[in-house]
Structure formats: structure tokens, C-alpha cells
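What follows is one structure encoded as C-alpha cells, with my remarks underneath.
Removed: one protein chain of the complex. Kept in place: all other protein chains.
As written, the chains take the letters A, B and C, and residue 1 is the first residue of each chain.
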Amino acid sequence: MSSQYGDYLKVSIFGQSHSASIGVVIDNFPSGIHIDQSALEAFMTRRAPGNASYATTRKEQDRVIFLSGLVDDVTCGAPICAIIENTNVRSGDYSNLYDIPRPSHADYSAQQKFHGFQDVRGGGHFSGRLTAPLCIAGALCQQLLVHHGIHIGAHIASIGTVKDDAFDPVMVSETELVKIHTSTFPVINENAGAQMLDIIAKAKADTDSVGGCIECAIIGVPAGAGNPIFDGIENKIAKIVFGIPAVKGLEFGNGFQAASLFGSENNDPFYIAADGQVRTATNNHGGILGGITSGMPIIFRTAIKPTPSIGKEQDSISLSKQTAEKLVIHGRHDPCIVPRAVPCMEAAAAIAIADILLSDRLL
Amino acid sequence: MSSQYGDYLKVSIFGQSHSASIGVVIDNFPSGIHIDQSALEAFMTRRAPGNASYATTRKEQDRVIFLSGLVDDVTCGAPICAIIENTNVRSGDYSNLYDIPRPSHADYSAQQKFHGFQDVRGGGHFSGRLTAPLCIAGALCQQLLVHHGIHIGAHIASIGTVKDDAFDPVMVSETELVKIHTSTFPVINENAGAQMLDIIAKAKADTDSVGGCIECAIIGVPAGAGNPIFDGIENKIAKIVFGIPAVKGLEFGNGFQAASLFGSENNDPFYIAADGQVRTATNNHGGILGGITSGMPIIFRTAIKPTPSIGKEQDSISLSKQTAEKLVIHGRHDPCIVPRAVPCMEAAAAIAIADILLSDRLL
Amino acid sequence: MSSQYGDYLKVSIFGQSHSASIGVVIDNFPSGIHIDQSALEAFMTRRAPGNASYATTRKEQDRVIFLSGLVDDVTCGAPICAIIENTNVRSGDYSNLYDIPRPSHADYSAQQKFHGFQDVRGGGHFSGRLTAPLCIAGALCQQLLVHHGIHIGAHIASIGTVKDDAFDPVMVSETELVKIHTSTFPVINENAGAQMLDIIAKAKADTDSVGGCIECAIIGVPAGAGNPIFDGIENKIAKIVFGIPAVKGLEFGNGFQAASLFGSENNDPFYIAADGQVRTATNNHGGILGGITSGMPIIFRTAIKPTPSIGKEQDSISLSKQTAEKLVIHGRHDPCIVPRAVPCMEAAAAIAIADILLSDRLL
Partner (left out) sequence: MSSQYGDYLKVSIFGQSHSASIGVVIDNFPSGIHIDQSALEAFMTRRAPGNASYATTRKEQDRVIFLSGLVDDVTCGAPICAIIENTNVRSGDYSNLYDIPRPSHADYSAQQKFHGFQDVRGGGHFSGRLTAPLCIAGALCQQLLVHHGIHIGAHIASIGTVKDDAFDPVMVSETELVKIHTSTFPVINENAGAQMLDIIAKAKADTDSVGGCIECAIIGVPAGAGNPIFDGIENKIAKIVFGIPAVKGLEFGNGFQAASLFGSENNDPFYIAADGQVRTATNNHGGILGGITSGMPIIFRTAIKPTPSIGKEQDSISLSKQTAEKLVIHGRHDPCIVPRAVPCMEAAAAIAIADILLSDRLL
């Protein structure tokens, strides 16, 4: 049991919110790949809190420092270690977390697991900040995948009860995915986006938070990648996606909707496209059949719960006194982490797909 | 990449629908555990097609034969190998599957992966029949867990658009879970069950199929099991649950619903129960915080797509001729696999939880 | 911790000496490989006790039965499960092993690990009989490797104090390796072989046993396979070779002799061969530099301790009574297992090399 992912490509994440650094070791990444540092920086900026209204006012300078694995920005085959130094931390905010666990945070469960030795400062190893090293690994994998014509993009599918349009699961294009990468608030439907920002503003004004969904598309993956049973595309994506804090649900293709359909409605008929490619007319299967890619776009959606850090008074307990306690959480927090989780979802997808395709000799 | 699961407990599934046998190797199972063969048989019977109206008329005699790992029905610490011999197979039904892939089956994707060498008879290694060895392993794990006061039960949450009642995520009890094990059609609300059977009958009459959802509860797991990031409870359950054919979605706690809520609605306040235990007043988190158990019931739901094997004429292609083809699938098939998937979901949960608790020294 | 080996190719061994069957699951073996059953049988015969003077008089009918993974003797990509049924067992011989551990056997250490639940009949999961499934996997891997021009052969390097000639580490040839496969007593120097048989006969007459060494050569492996640090060729071979019971030492190239040399004596100068290949004039490095193949023959030697099962009276203890006890082991045993361990060493090498080359995309 560990903070490691991958069968061929090994991604090992370390760090706590307030440790000296957070970082990642990426082992078995192919040699000879030029890393575009400015593209990496651009990717990291998408996750960084910046000045957006929906994000924390903490400044996180997510400057990536490579400790190993590169020679003149080209991978040399040795494990890549990249870190981000933790510089802007306020240590005084979190002092009573050992005793009064925050509702729906990991404080209590971590206390039980680590017997009180866990690092609680800023959430420790459970902090959303640990998605930064995930994004480093994901950005590198995405650079690798793009060389092979594979593109990944995600957007906010919903915030609260406001829904964005969905990707067209059959026609979603590289242009569309690339465009979304450059958006400061990645939605397809601008009107929906405006309403989402309103909900977030309301949550912020109420010192509350709000959840949402993310939809992710992966295009260009050849048919025949993946495995039956435990190492299928779904299993591999699931194992990493649930590594992003606050993810509570995951579905592929039409997902939960498929459960309410008849087979004759849900089945995706095959046809030979004009270019001679085998395709399906619909894509309810989300690009995966029997754990193996069909060549159609891979589509998945995740549910992100509202950040449990809210400013409202909540009921909790004192573990030492075994009494009921009222809790008010101070400090700076995101009223909605969904926008910042969008690149994390892409990163997770990129790592999973790179691992699968490297295992299957398709990269 | 393999048909293996587990970090501490290693479960390795083998077999094809029409190979000599299907089976499982279970490695690192604790020694000294008495295996109750009649309880195992009862568990296997829940998955077996039997004579139920919603199931295939194929007879599968799922008699479990232990090749190794037991001495007088007690585990000896050596790997357990258990098989089921394949006896009742009709080999003539599947001859054209190499050329004309069935929509939404693994035929095409497997063809691409295995270059035409895959065993297509009865679905080969992709067959739902491979859930039988999963159930062997799951039944053994469930026997192990029960010794430690951990109980697992699942029910049909929906068929088509008909929904069963949900487990009470706070109060779900051993009595309730045990009762459901003995049901031939495992639902909480009998009226909903009757409507579900109607929908299945309709699908069968139409030579169609229908999907559904399953809800699973695990109670008695102590707080503090699991891990942050990649080896959390969600990740581990997800990796195995998506190994069950036709699963397209998975959610924990209130899952996708959480995404539409505010934090103040979704957070679960802690309190000290009358017995001195730390509990939460609600259980939107589904028993898992930061990848680690909170001591509350673990709740998850899965979406099962309708079986792609339907009798209606469908559009497909000839891979050899690169032409459009009409396809009618003959043979005996389940109009709805959801009822038979219920024990599979319990089996998957039992394996995942046993693996986690053994890793964490809590078994 | 398990009876599994391999990073890409997963080999999982199960069974006890007296369980219903012993066997192996081989996962991720390439699809489309025709398995030559008679070659497999020939390989298994080399390990089988047969009628040789140096072997046990037990009859082990090592007939391999494939339960899965093949369609008409061609691998289909699904996990291969192959078993050997245990038929000729005398159960009465081993009754007091729970109480009076045999010196230098696993009886006592297994008792401590498995708390008295281990299967002691015939050595249980510790039995040399478990090398039969290893040989199944090895024979399949060897068939795969031969298609790629890779040949493996081993011979008895010594029995007691009698030494065979060594392979020429630079010039060892396919002809030489193939020839050794067909020998009933695999040595290079026939005179040495005759003396070895005398020592074995002496040990047998004395109801004693005798140890020996095995040398193994692998030719045709391209340069560039393997890894630095923990997943090098040596590490991978070591991990599997020490899985063969009674192996107590392992060395690569000139091994322990290298430790007594100066660098100027031990270094292997490079040269360009007539065919343009990079070669070394000597091969003290045994074909491995920095954990990675150099293209030269891979050479390793193992030390096999004398079988601890001897007929002479020995000092032991009663675990229950905590008293000293005299022990005389009855039953049929090999006076020298080294000849039968020769194909096991080849099998281990074949599995390790196949796993490495598959990982490195060189098969």
C-alpha cells in the first residue's frame, strides 16, 4: 500500500502540504523525450490557485524543479524526480485538528490510521496540494502522448445543479480539446459557465462550498489497448482518478444512464467509416469494450464533492474529551475546487493511458 | 498487466468460457482458516443461472474443486487453487465471431488486442462466466471477514427505470444484509422487485436485455483502514469492481449527488455515540474519508449496462470483407444479468476489503 | 508475499506435494504462440525421477494438463493454467513432522510461520515437487525464446568435490546447449560424469546425500536488455533461482573468483568482431554490465546443498515435549537432486529472460 501508481510507468508521489517540498518520481518513462518546460509550466498554471474568484487566495508558486532524469531537458531513462518547494505556508491555522476533526475531512480517519503521528498541517499528505505532483507527471505523459496523436481534454460538466453541455462522444475533436486547455474557466457552454460562476460566488459569500462534475475525453488511442478483468482501461483510470481528493463517483460512456436502458438502445452498432476505419455509430460504451479500447473516444465523468472546508459553524467532537464541540474553520479555502480539478483529471487520464500504452507496446 | 488483483492477498483468475476449467489462485490467504464448503456452495448458487426467469437456460454446474491450499478444509498457508470444470458447452453457436463483431461486446477490441488468436467461444476470457472464480475468492474472503464481525450485502438498486429503496447508510444492519443473502431476487422493497421482474420479462419477450444498478454495503470495518492517494478504499474497490463485465459506473456514499450539493449540506457532522464510538450523524461520505475508513458503513453503487447479447437484428460489419452486415445473435442469454451480478459485487467487495485489512494488519 | 514471479509475465505456482494437483498460472504470455506438447513432455521428463540410480524410486507421472489459455495448442492471450495431478503418494510416511523437525528441512521454520497449519505431507508447498510447475512455465518460455534465437542450457558443474569442465564463456554454442538437453546425465566431461555417479552411488549406499553445482548459459540475448539497480538481469535471475529449493549460492560470470582479481585482470576488453558485432575478448562479466546485457553469453552458477533427507540417524527435538530426540527419516529420497535440478535451472533462466525481454519489448 503506497502512494504509487502504475504497472509499467511507476509514479510515486510524496510530500505534505507543509513539508519542505512536494514531488514525484516517475520511473520507466521512455528515454529520448524532450520535455517542453514552458508547456509544463502552462499546465501547472491551470491547476494553480492564481487570482480566480473561485479559488483560495493562498499563493502557491508551483515552480517545478527537476532533481533527476533529464539531461538538457531530454529524458535519459533514469527515474525522473521533480519537486515543488513549499514556500508560502501559514503554520498557525491548523493547531487543533488533532483533537477536533473537521467534518468530511480526513482528520479523523487519518488519526485512526497513523495513531496521531500524521502531519495535519494544511492537510498533510491528504492535501489537495498533492495533485500538483500528479499534474507534473500528467503533463509529462501528455507531452509523450501528443507525439503519438493522442489528445486529452476535460471540462466542468456541472457545478451544483448547473450543467454544461457534454462532449459529443463520437465527434469530439483535437481542436475542441486543445481550445479548452487555454480557457480560464473550462466549459463548453459559456452561458452555463456564467451561471456556475454565480453559484460559486454565492457559496463563497455564504462561506460555503459547492461540488460539481468533470467530463474528460481522450481521443486518438488505437483499438486493442487494455485488458480483460482487473487491468482494463476502466480499472486503471479508476485507480488513479479516485486518487484525486474529493472524487466520489466515476462513470464511463453513458455510465449510470446505461443502467436504465434496454440493450437495443444501449448497443453501439459498428460501421466502416469512409476512411476504412472501424467505428461505432454511437458511443455509449465510451471507447472501452471488455476493458479494451475500441478506437472510439474514451469518455469518463467524475463527481467531485463540495470542499469540506467551509466557514460555517459545524458539529464535531473533541477526541480527547469525548465531548461534542462546535467547530469553525478559519483560513483560506477554495469555495469550489472543480475548476482546478479539471487539469488534474486530464493528468490522471494521461498517466493511466501512458501506462497502459507503454505496457501494451503501443507507445 | 494481468488477470490478477491484490497487494497482500493475490487473486489470479484464469479460464475461458469453453476451456477445460475456469478457476482462481488465491495467494497469501491466512493459514488456519476453516472453509465452510456448504456456505461456499450456497454463495456460488446465488450467482448460478439456475431456473430463474431472468437468467439464461444454460446449466452451469458450478461445483468448486480445490486443487491445493487446504488440508481437511483448513487453509494451510500455501496458495489456494480452486476450479470449476466446464461441462455444459455448445461449441457451435459462436463460429462467426472472428469476422462479425457483436455490438458492444468485446469481440472487436479483443480481436485488435490478440490479433485474432483470442478464444471467442462463449466470450472466452471475457465471459461473464469468469465471475464464478471471482465468487469463489469472494466467498472465502467473506468467510474470513465474518470471523472479524464484518458483513457485506448487496441488493438490486434498480432495473431499467424501476428503483428499489436504498440501504439506510447510517443504520444498515447485519440482520438486513444476511437476510438479503437468502433472497432469490435480492431487493429491499418487494413491490419494486415485482415491477423489476415485469421489466425483465418484457425484455425477454422482446429478445432484448435491460440494465440496472446494484448497491453494496459493508459494515463492521474499523476506522483507520486504507490509504491516501492511490491505494485508498475507493481505488481498491474500483479496481476490482470494474473487473466485473458490464460495470460502467461506480459511486461511493452519495456519489454523483454530492456534486450538486453545498458543503454545508454534504458534510457529515461527528458525534460521540452512546457506546462511546465516534460516528457521523449522516453518511454522505460512504464510510470513507481521505481513502481511509471512518468506521461508518461503506456504501457503493454500480451501474450495470444491459447485456449486449440480444436477439434483435443489429448493424455490424464483416472485418474480412470490410462491408456492413446484419447480425442476429442466437444462443441462450440472460435478459438481465443484474440479479446474478449481486453476489459478484459482494465478492469483489469482500476481496478488496480483505486485501486492505490484511495489508493494514487489521485481520 | 507470494508464490508469484514476474513483472510483465506473471508466473504463479500452486500446490503441495500431496494436494490434488500442483500447477502454474502464466499470465501475459503472448498470444499466437504454438505450444509443442512433445517438446514440453521431453522437458518435463528431464526433471522427472524416472529410473536413474541417483533419483528417488517414487514414480511421478508428470503429465501436463492445460486447463486454460490454449485453443488447439495455440496461446490465446488468456492466462495459461497447467496442472499435474498428484497420483502416486504414500501418505503414511510423514506423520511425526509436526513435532520432530527434520534437520535442515523447512519443517521447523514453516511450523513457526504457519502456526502448525502447514501441509507437511511430502514437504507440502516446500517440496521439490513444486519445481515441476516451474518447469512447465520454463519450457513454454524456452519455446518462445527459441523462436527469437535465444538458447539456454545447463550442466552439472560439480557433485561433491568432482568438477565438470566449464562452458567456454565466450564461445559456448547452440549446438553444445542443445546436445546437453538430450543427455541423461548432463555433463561436458564424461570422465567427470562417471566419477560423479560414483560419489552419488556412495552417498546412496550410505543412506546419505550429496550436493553440487550447476552452470547455466544463455546465448542469443541482444545487448541492452535489463535495468540498473533493482531490476537488473542478476536481480531478476537471482529472485527466481533462489526459488528452487536447496540453492544456497549464485554467481554470474567469474563470480566469486572476480573478488580475488585486479581490475586489469578482470576487465573484458571490447572489440569489433568480423561480423561487425561488438564483443568482448573475455567474458568475466558473464554477459551483464550494470544489470544490462552486453550481448555476450549470460553465464551463472548455482550451489545446491545436499538433500537434507538422509537415512542416517540425526539429532532433533520434540517441539511438544521440548526434549532432544533421535530422528531417522524413512521413505524414498534422491541421494542427489543436482541432476534433476539442471532443467529447473534452465526453466528459471527462461522465465526470467522471457520476463525481461517482454518488458523491454525485445520479444
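One rule holds for everything that comes next: a residue touches a chain if its C-beta (ideal position, glycine included) is under 8 Å from a C-beta of that chain, and two chains touch if they have at least 3 such contacts.
Small disclaimer: the values here were computed from a predicted structure and weren't measured.
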item	value
Which of C:D36, C:E85 or C:D208 contacts the chain that the document leaves out	C:D208
Absent-chain contact - pick from C:S68, C:Q142, C:Q195 or C:N254	C:N254
Contact with the hidden chain (one of A:C81, A:L97, A:V210 or A:L319)	A:C81
Touching the absent chain when the full complex is considered, from C:D27, C:D62, C:D164 or C:E234	C:E234
Where the unshown chain meets chain C, residue by residue	1-5, 7, 13, 101, 103-106, 108-113, 125-126, 130, 158, 160-161, 203, 206, 208-213, 222-232, 234-235, 238-240, 242-243, 245, 247-272, 276, 278, 280-281, 284-286, 288-295, 303-310, 312, 314-317, 319, 322-324, 356, 359-360
Chain A residues touching the omitted chain (full complex)	1-4, 10, 12-16, 19-23, 25, 27-28, 31-32, 65-71, 74-81, 83, 110, 113-119, 121, 124-125
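Note that in this section only the chains that are shown with their structure count from here on.
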item	value
Whole-Å gap separating chain A and chain C, where each centre is the average of the chain's CA atoms	46
Whole-Å gap separating chain B and chain C, where each centre is the average of the chain's CA atoms	39
Centre-of-Cα separation between chain B and chain A, whole angstrom	26
Multi-partner residues of chain B (each touching 2 or more other chains)	1-4, 13, 110, 113, 125
